[in-house]
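Of the protein chains in this complex, all but one are displayed in their positions.
The first chain written gets the first letter, and so on, giving A, B and C; residue counts start at 1 in each chain.
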Amino acid sequence: MIRLTDDPFEPGAELAAFCAGRTRSGAVASFVGLARGEAGAQPVLELESWAEFTLAEIEKIAAEATRRFDLHDVAVIHRVGEMAAGEAIVLVMTAAAHRREAFEACDFLMDYLKSRAPLWKKEHGPGGPRWVEPTERDLADARRWQP
Amino acid sequence: MIRLTDDPFEPGAELAAFCAGRTRSGAVASFVGLARGEAGAQPVLELESWAEFTLAEIEKIAAEATRRFDLHDVAVIHRVGEMAAGEAIVLVMTAAAHRREAFEACDFLMDYLKSRAPLWKKEHGPGGPRWVEPTERDLADARRWQP
Amino acid sequence: RGRPIGRPPHVDHRRMITVLLFGRLSDLAGWREQAIEPVPLTLSALKDQLARRWPRLGDALACPGVQAAIDKAVVRGDPRLAAGAEVAFMPPMSGG
Partner (left out) sequence: RGRPIGRPPHVDHRRMITVLLFGRLSDLAGWREQAIEPVPLTLSALKDQLARRWPRLGDALACPGVQAAIDKAVVRGDPRLAAGAEVAFMPPMSGG
């Protein structure tokens, strides 16, 4: 399940639904990216997307993760638009037979979302708005998965 | 927060509480271990613990993870006693400034829980009950973290 | 954000292309979407044309991290452009 949403979402409720009735997968790994900033500050972050193209590209990344790590299931929920401090930006969940595959798939998905999903992040800090680009570390992280 | 529980727990509700009001940590990683087996089968798994000693040892492992990965927060909830297919055995959650630390800490905690926490797992399969011991892979996974 | 410029009501969409900008590129240009006519021959000719009219955008488009997509497919090199095409310029992506 891949979803882009303009509205806040609750990672706990999503994890509950993702785990429910799962008797075949021994392992569910997840990652939540939260908007950092002073409590109450709004917006602290703005994410621009390109509607269906963004969704389609994230679906490709999820399909690649499923294939590489033999996942039973995968979910990506990505917030777009403006968000406040403490709100969830992204939630990735993976289900697999064993923990290693679930962890690595989650790690892979986050690395690819950081630098290969058509999303553009603008931070609203004390010094004004600033477009974020992937750091050297983000790019190096993504390269780890290349064959 | 480290907790052992005889009763079923809901990982989604725990994640919701763990994320709530968190404006300083950009990253929350989590892992849920689920009891695999035929739906309805009960028990599929039995976990023996040694009360306060088990809790104290898991607290040491969590403190080590906090130190090594510069965590803002960590939680481990471990089910003990008998459980049914699909129920959560363990939930690990880590909060850090960035995703790499949160992921690695989660991975480390699971590796150590698998082979260094005073817990003993008995599987109730079609062939009768069987005590589980860490696999070669589990032991190799735990050795990855040695200095 | 700027509205498309020079797009009279009688315009024939088959004789133009649509350019989309994302992230900091649209901030630099002052618009997100622009109709361009007549249709430039190739992607590089389009970039030259944009650079003449919006110099800061032109500089940004020359950066190695900027990708182009024609009709939602990422392209490399200098493909020819057809009338009606939608050309998107995307700076380095930063989700997650």
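Going forward, contacts are C-beta pairs under 8 Å (C-beta built on N, C-alpha and C of every residue); 3 or more make two chains touch, one makes a residue touch a chain.
Please read these numbers as outputs of a predicted model, since none were measured by experiment.
Asks: Touched by the hidden chain, which of the shown chains?
Replies: Displayed chains contacted by the hidden chain, ordered by label: B.
Asks: Determine which one of B:I2, B:V44, B:L71 or B:V90 touches the chain that has been left out.
Replies: Per the contact definition at the top, the residue touching the missing chain is B:V90.
Asks: Considering the whole complex, not just the chains shown, which residues of subunit B touch the missing one?
Replies: Looking at subunit B, the ones touching the missing chain are residues 33, 47-48, 50, 52-53, 56, 78, 89-90, 110, 113-122, 131-134, 138.
The criterion applied here is as follows: only the chains that are shown with their structure count from here on.
Asks: Could you please state the distance in Å, as a whole number, between where the Cα atoms of subunit A are centred and where those of subunit C are centred?
Replies: 28
Asks: List, in ascending order, every residue of subunit A touching at least 2 other chains.
Replies: Within subunit A, the residues that touch at least two other chains are 33, 110.
Asks: Quick check on subunit C: which residues sit in contact with 2+ other chains?
Replies: 96 - these are the residues of subunit C that touch more than one other chain.
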